[in-house]
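What follows is a set of notes on a single structure, which appears directly below.
Heads up, one of the protein chains got dropped from this complex, but the rest are sitting where they should.
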Amino acid sequence: MNTIQDLFSGFMSFLRGMKITGANLGRDKTTVLYPYEKADVAPRYRGLFVLPFNEANGRLNCTGCTLCIQACPTNVITLTKLGAGKHGGIQDFQMDLGRCMFCNLCVEACPFEAIEMTTQFELASTDRNVCVFPLTSLAQGGAAAAEKNYNTISTALAAEAAEKAAKAAAAGESGGHGAAHAPKEGA
Amino acid sequence: MTSGILRSRRPIRAAEVGLGISITVAIIAIASAIPHLPWQLLKPLTSFVARYPLLNALANAAMVANFVALQCLGFIWLERKFAGWMQARVGPMHVGWKGLLQTVADAVKLLLKEDIVPTDADKPLFALAPYLVFVPSLLTFMVLPFTSAWVGYDLPLGALFVLSISTTSILGVFAAGWGSNNKYSLLGGVRAIAQLLSYDVPLILVMLSVVMLSGTMSLTGIVTQQEKLWNIAAHPLLMIPAFLIFLICTLAEVNRAPFDLPEAESELVSGFHTEYSGMRFAFFFLAEFANNFFSAGLAVTLFFGGWLGAGLPAAVWFTLKTLCVIFLMMWIRWTLPRLRIDQMMSFCWKVLVPASMALICAAAIAGVSH
Partner (left out) sequence: MVNTATTEQRHTVEVNLGPQHPSTHGVLRLLVELDGEIIVSCRPVIGYLHRGLEKMFEKRSYKQTIPFTDRMDYCASLNGNLAICQAIERLGGLQAPERAQYIRVLLCELNRIASHLVFLATYATDIGATTVFLYAFREREKCLDLMECMTGARLTYNYVRPGGIPQDLPDGFENGLNCFLDDLLKALEENDRLLTGNRIFRGRLEGVGVVSPEMAAAYGASGPVARGSGLNYDVRKTAPYEVYDRLEFDVPVYHTGDCMARYLVRIEEMRQSARIIRQCLKDMPAGEIMCKMPKIFKPPIGQAFSRTESPRGELSFYMVSDGTPNPARVHGRTPSFVHLGMLPAMLPGVKIADVIAILGSLDTVLGEVDR
């Protein structure tokens, strides 16, 4: 008798389960047909990097202070400085996203909001070299922005140098040496 | 409930709801059109073929094989869609309309794949096994009565033929398990033998009880016996348990969950066909689905009056009923977890066999009292 009872309760448990799976036939589906439809990504999503371009100043925010390099746990970032001091900037900025963990530490470390993350997540590639993003693709506005950034900073640096030279010339005869040195720095 | 931050879920679209209905309608339409096709145009050909028995047999065999392959294509698609819907997915969507051609694409892919034979495999056995599995399942279709006229060969001993032929596929399964030289395959093969042999016993007993009530072993005979009332309605006390036992046994025979132990994915990787790829794998797959269709068809023949039914053409009735049984099997498959081998065996020998024995006795009594 026990066996029959056991069998019956087992059978009923199957029926209960089948009721649920059956009910799910008519429920909403969760699938997002990915390449054709894309799910929205949360605004905070940590995707591809961007170096914001400051329209007002005509240059990127980045001053080349290397704090992000120090913050990065996996040595993703390499950069070439352009100038120093008040008009310091970057000539090149390269991120090897093949190493990146998208941990957000560089973004937090940056005091100038010069590096940010976008919600762009489709970064897979079959080639490691494709994972290396140069400044031209990281800068907001692409190669044109990188070029503008370079022009703005180098003109500013040249102006600064010229100003310095003029000041030196006005101050006395000893300024000649400094004026000859300044443009070299800017190059 | 809605909330801004959670993504909205994909609602079922009207087109998708209509999908199942339209497919069913299409099947009915095609099946009803078949008798009205201009068959007489083929008269010269058929009469020519009919003159040569060998040619006739070949033509029939080709038709059955084609039918099996084609129904598998549709069946696999249906199963995928059904499983997908049940699991809150949408199933295949990309190849063809709503993924209708997905199976065709998969078949083409399997055809083009490299044919891999493991280094130390028993090569003849390994090569032979898929056909040893596929041929019996093809053969069983020979006696399955789609309508009174659509029977490959109406054997007077149809039920016996079905039982004996379907059991031989064990040979192929074990050949695959043994020939692959893979421990998972071997374990799968051993499990398959134990399972198929044990579950054959209650299956035979249940079929016998139906045969005893009908007084004939011919499958068409069994159907025509049900002209007045389907078996399941004529002797409900006897036939409902019989149908349940039959269903359980066929689930075990076609290696479907909860009895998919020979190919238990989470334990044995893929069981006896772990090492198979390409076309050989396709044959295992084809055999599984052909078996499934056949088992459902057999259940319909034995318990639900085969092609009998009012209003629609006989073939349509048969297909509809078979589809219903197939859906039931799919439903069970996608709901239940897998049994363990000792539970499976003890369930068979301690529950199913005594129950089917009791059924036989009851059928004998019922047969006498008629």
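First chain written, first letter: the chains are A and B, and each begins at residue 1.
FYI, contacts are C-beta pairs under 8 Å (C-beta built on N, C-alpha and C of every residue); 3 or more make two chains touch, one makes a residue touch a chain.
Quantities reported herein were computed from a predicted structural model and do not represent experimental measurements.
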Next item on the list: Write down which of A:I20, A:L33, A:A84 or A:V130 is the residue touching the left-out chain.
Entry: A:I20
Item checked: From A:L33, A:A84, A:M101 or A:A144, residue that would touch the chain that is not displayed -> A:M101
Margin query: Touching residues of subunit A against the unshown chain: what are they?
Written below: 6, 9-11, 13-14, 16-17, 19-21, 24, 30, 41-46, 71-73, 101-105, 108, 117
Notebook entry, point to check: In the full complex, which residues of subunit B touch the absent chain?
Noted result: 1-7, 83, 86-89, 183-184, 187, 190-191, 257-258, 260-261, 264-269, 334-343
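Please note the rule applied: only the chains that are shown with their structure count from here on.
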Check: In the complex formed with subunit A, which residues of subunit B make contact?
Finding: 5, 7, 9-12, 82, 85-90, 93-94, 331-332, 334-336, 350-351
Margin query: Looking at the complex, which residues from subunit A come into contact with subunit B?
Written below: 3, 7, 14, 17-18, 20-22, 24-33, 39-40, 42
